[in-house]
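For this depiction, one protein chain was excluded, whereas all remaining protein chains were kept in their positions.
Per-chain numbering from 1; labels A, B and C assigned in written order.
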Amino acid sequence: MDLRYSEEYEAFRGEVRSFLASSWPLQGDEAELPAVEQAALFRQRAIEQGYLARAIPRSYGGSQQDPDVLKATIIGEEFARARAPGEMRGIGPSMLVPTLLEHGAEWQKERFIPPTIKGEMHWCQGYSEPGSGSDLASLKTRAELQGDEWRINGQKIWTTGAQISDFMFCLCRTEPEQSKHAGISYLLIDMKQPGIEVKPLRQLNGGADFNEVFLTDARTPADHIVGKRGEGWIVSRSTLEHERNMIGDARQTKFIFKGLVRLAKQMGRLDDPAVRQRLAELEGYIAAHEYSGYRQLTCAARGEDPGPVSLMNKLVSTNIQGMVAKLSLDLVGDGSLAAPDGSARGMFQGLRDTSGWVSQYMWSLGIAIAGGTANIQRNVIAERGYGLPRDAAAQSSK
Amino acid sequence: MDLRYSEEYEAFRGEVRSFLASSWPLQGDEAELPAVEQAALFRQRAIEQGYLARAIPRSYGGSQQDPDVLKATIIGEEFARARAPGEMRGIGPSMLVPTLLEHGAEWQKERFIPPTIKGEMHWCQGYSEPGSGSDLASLKTRAELQGDEWRINGQKIWTTGAQISDFMFCLCRTEPEQSKHAGISYLLIDMKQPGIEVKPLRQLNGGADFNEVFLTDARTPADHIVGKRGEGWIVSRSTLEHERNMIGDARQTKFIFKGLVRLAKQMGRLDDPAVRQRLAELEGYIAAHEYSGYRQLTCAARGEDPGPVSLMNKLVSTNIQGMVAKLSLDLVGDGSLAAPDGSARGMFQGLRDTSGWVSQYMWSLGIAIAGGTANIQRNVIAERGYGLPRDAAAQSSK
Amino acid sequence: MDFGLSEEQEILQQTVAQFLEGECPVTRVRDIFDADEPYDAKVWAGLCELGIAGLLVPEEHGGAGLGMVDLALVAEVLGRGAFPGPFLGHALATVALLEGGSEAQQRRWLPRLASGEALGSVALGEASGSWEPDEWTPSLDGDMVSGTKTWSPAAAGADLLVVGVAGGELVLVECGAAGVTVEPIESVDRTRRLDAVVLESAPCERLADGARAARRVRDAGLALLAADAFGGASRLLAMAVEYAGTREQFGVTIGHFQAVKHKLADMAVEVEPARGLYWYAAYAWDALPDESERASAVAKAHLTDRFMQAARDSVEIHGGIGFTWECDVQFWFKRAMFDRAFLGQPALHRERAAALGGWAA
Partner (left out) sequence: MDFGLSEEQEILQQTVAQFLEGECPVTRVRDIFDADEPYDAKVWAGLCELGIAGLLVPEEHGGAGLGMVDLALVAEVLGRGAFPGPFLGHALATVALLEGGSEAQQRRWLPRLASGEALGSVALGEASGSWEPDEWTPSLDGDMVSGTKTWSPAAAGADLLVVGVAGGELVLVECGAAGVTVEPIESVDRTRRLDAVVLESAPCERLADGARAARRVRDAGLALLAADAFGGASRLLAMAVEYAGTREQFGVTIGHFQAVKHKLADMAVEVEPARGLYWYAAYAWDALPDESERASAVAKAHLTDRFMQAARDSVEIHGGIGFTWECDVQFWFKRAMFDRAFLGQPALHRERAAALGGWAA
């Protein structure tokens, strides 16, 4: 156990630092370019250095480095310190790209991965439907192969970023005679076509971060399928895993906790022993989650299995956000009489005013629901983590 | 809504008071009698006045009064104020007697009710078995009719007062070919016989308030069955209802809460804002439970159905005791390093020292388990109170 | 000893409930929620016709002469229906006049408030977060008042404002008067909009016994918020039960899952037994003056916390859809936020209850 980095890694950190010192922010004429172009230029250079898109082969625009969790962590830390653009965020780079790398056809990788990791092609996810939230296997959107095209009809919901997306990766029922999971395929669908209508879905806190997507005779070429027909379920599982890790990030909870302490100070409540106790109790969870993350990182670096704890990150994070929300509601005082600011804060924003915290109070409920409800998480932990039997109610439906 | 009593009831209260003023404590020679005899003498006079054993016909030694919840409450209040002996407590008067009144044969009522309500005959309950806690229908103790006697073999557990009981009312499987509930009968068994062995069961807090009862060719006459063969389940249900009401009494939780405030004061913690908040939060539950009791009392007096709330008393009480326990553990401080005093406090004792509170801390867990676990209570509330479907897991076992 | 409703009280609740179902069903609540107009004057007028505006006002002033229990029973029904309108402020303004008004003040205002011809409201809160009378700041200069109040319910449409001022007193301010500015606030609960009130040498009239009335207004407000919270929480429970009986996942309604069943049972156990807290607080306001202050503090703290938790639980049971603007749950979710914060958060009233209970080392 040693939370310092070895000399080799400190040397690597030095390299990253000196790259950053000379590369960001951009100098001279380049500094006059629009921000997006500056970021793209910088990212390209960072990829050439092997600092970004590390898991992606050079042939698809990546830097093709050996996996090294510690190097990745150092890069993350140093890029954050220098406020330099890091890995492209969003559902395309973090969910579609790993899926394509694992299951995609060669031409799909060549065509879709490079623009996605450069931020030139945007994606949305078409999994959830109004009738199937936790129970994805019951989805109803149908795709029929007519000649060399799929024709897709149905409705998706909770689709983040649908308005600004170029493509959707979408689970559709293609083999209606097959039951449940077996009849589902994973299709890539161009969002810019007449058969697709996007309707924003306003949430509780007034913001509209999600959409409904209506597919009416939408089309996509026959070869825009990832994996084989009926294998969509398997193809999508790896993506869901990625999402769960993304949401469970301990750094986010630590960040929001700092904000909470700041809120307590700002509202003059840090001297209240009852508030101090609650904050300190919460800090126990926050710190545990952080160290649990270090431990899982170490296991990943060593190629070891951390055990059931890896199934818990999402629920831990959800629980923490629930506790944060409740305490924050007490801290904002009369502030909760005023409308929330409606922004989709997740845990990424500054949360500097009470209106933002009220928004976060509501948003925390969405977090608990997104990416599998808490009850589904509990099933997964109990069944896969501790070998408990599957749900009788769910089984009886088979 | 009027929490005062009407003139008619205040007049009744006056009668009760003057009876008590002249009848308790006993005077002259009677005051020299042993305490048990004094209580018996007094109770007999109170029954003659119509103040005790009100629901029991005169022919079985009761006072046979019209049901009147308010009069019963007034009697309870005034007897408590005068510290006079009230209704006989314990499982015989509160559980067996109502069951016999509803389901017993005439000779059973005549023989068993009078000595039970006078405290001359003591009972224990033989329901739970090691293999069937929440799931009573799975019990295994068997009774076979051989000639004019039942022969009983099996084991019961959690039997309070088994050592000092004269009889046990006991659920036994008499129709082995019938499944589950259908094969069970309700037998009355003399405890003073060679076929019965009582073994105390020591609990977590060191006390031994429960027993195991081993029945090895124990006998009881053929007619010592309440209800018909195979009807034991139905006969026992009314008894369980009585038990649940007994345990859920709001007065007990109010009493224990006062003790908790006293503990906080005694430990010098009442000035701690965090402690004050927790006490005041708990008081919300305590007061709600108390007023809910008033409301149910009023409904009972009016012959109205209070709705699902009547199914909740036990769980409310369990929840409150859990909160009390947790707060008390914080208040006793280092006191929780010392052994509990081992007594079965339930909520009846004074709880004047930290050792008693540590015992109560452990005892509260037993309360949560006794008389149906919290999960069974939740099923009952959801299914019977709100029409939700029965458990799939339990159904699948049928 | 009777802790139950009279037949008249049950009829009162039914009457208001039926009126709301007819005139202001949840679809209408949604219209008003999304509209610029803070409430539907027609629906409020209908409630006034039922006598709700004057329930507490003695018959000699044109009211029904009933008690706080009756008014709280109405508040429960309005909470259950998420009634969008100026009930709360009007009721508290009326209480202020009843409890602290001179005969002349009562004669002048009560008949108009009772009929609904005039709308009253209160301006008690301040930007500092102070709700308690002894922390109020607006200052009097003769018959003029200056200062800033906030979180005043439906002040924009009111005729009369009862304003909390320095010294824990109350003054009457007519909204149309010079020096009175009412600024709408974007409030979380769009069924009960709130306004800020700026008073710059505005003409006012001191309430004859304002100090006493201020405390009675607060206790009445706490009881009414507790009643609203109970009504709202009951509705959320009913909605969650209904949803669990219709929504299917994995081939069965979600009510088949023990986790959902037990969550509903736990919601019920939190909410249902707490009804008596608001009954008792209202009853104590009417009949047990020594207990009224503490009973209303305990009721408000407990029931508004239960309401808020029921709202969170209800969203969770509804899943994704519960998180949307389209789902009706949001009305009660936001009413819960209102009830919990208005007149001060649970922690404030728990601390008051502790002090009133004499809890000291």
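To be clear about the criterion, a residue touches a chain if its C-beta (ideal position, glycine included) is under 8 Å from a C-beta of that chain, and two chains touch if they have at least 3 such contacts.
What you are looking at is a predicted structure, and each value in this text was computed from that prediction instead of being measured.
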Hidden partner chain, touching residue among A:L41, A:I234 or A:A382: A:A382
Contact partner of the left-out chain, one of B:L26, B:A105, B:A274 or B:A300: B:A274
Contact set of subunit A toward the excluded chain (per top definition): 1-5, 9, 70, 73, 261, 264-265, 268-271, 273, 276-277, 279-281, 283-285, 287-292, 294-295, 297-299, 301-302, 304, 307-309, 312, 315-316, 319, 375, 377-379, 381-383, 385-389, 391-393
Absent-chain interface as seen on subunit B, which is shown: 128, 130-135, 138, 157-158, 201-204, 206, 274, 322, 329-330, 333-340, 358, 362, 365-366, 368-370, 373-375, 378, 391, 393-394, 396-398
Where the missing chain touches subunit C, by residue: 257-259, 262
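The definition used in the following text is that only the chains that are shown with their structure count from here on.
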Middle chain, criterion being Cα centroid separation: C
Separation of subunit B from subunit C, taking each centre as the mean of its C-alpha atoms, in whole Å: 41
Multi-partner residues of subunit B (each touching 2 or more other chains): 273, 277, 391-393
Sites on subunit C at which at least two other chains make contact: 252, 256-258, 346-347
